[in-house]
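With one protein chain withheld, the remaining protein chains of the complex are depicted in position.
Showing chain A:
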């Protein structure tokens, strides 16, 4: 529970730190989210993507 109180006192209580945390969190969230969704897409379309069939057409 001390984690909550630390979090509440240092980040959430002040609007400035809250907004800063949101902005910083968005940066990391974007990177992770796009990496994950990209890997899911490539996993679902394995064998159909250009990088998978590239070797057939390029030397």
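Just so we're on the same page, contacts are C-beta pairs under 8 Å (C-beta built on N, C-alpha and C of every residue); 3 or more make two chains touch, one makes a residue touch a chain; residues count from 1.
Just so it is clear, contacts and distances are computed from a predicted model.
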### Which of "Cytochrome b-c1 complex subunit Rieske, mitochondrial", "Exoribonuclease phosphorolytic domain-containing protein", "MIP18 family-like domain-containing protein" or "EKC/KEOPS complex subunit TPRKB" matches, in UniProt, the chain that is not displayed
"Cytochrome b-c1 complex subunit Rieske, mitochondrial"
### Message
I need the residue numbers on chain A that touch the omitted chain, in ascending order.
### Response
1, 4-5, 7-9, 11-12, 18, 21-23, 25-26, 29-30, 33
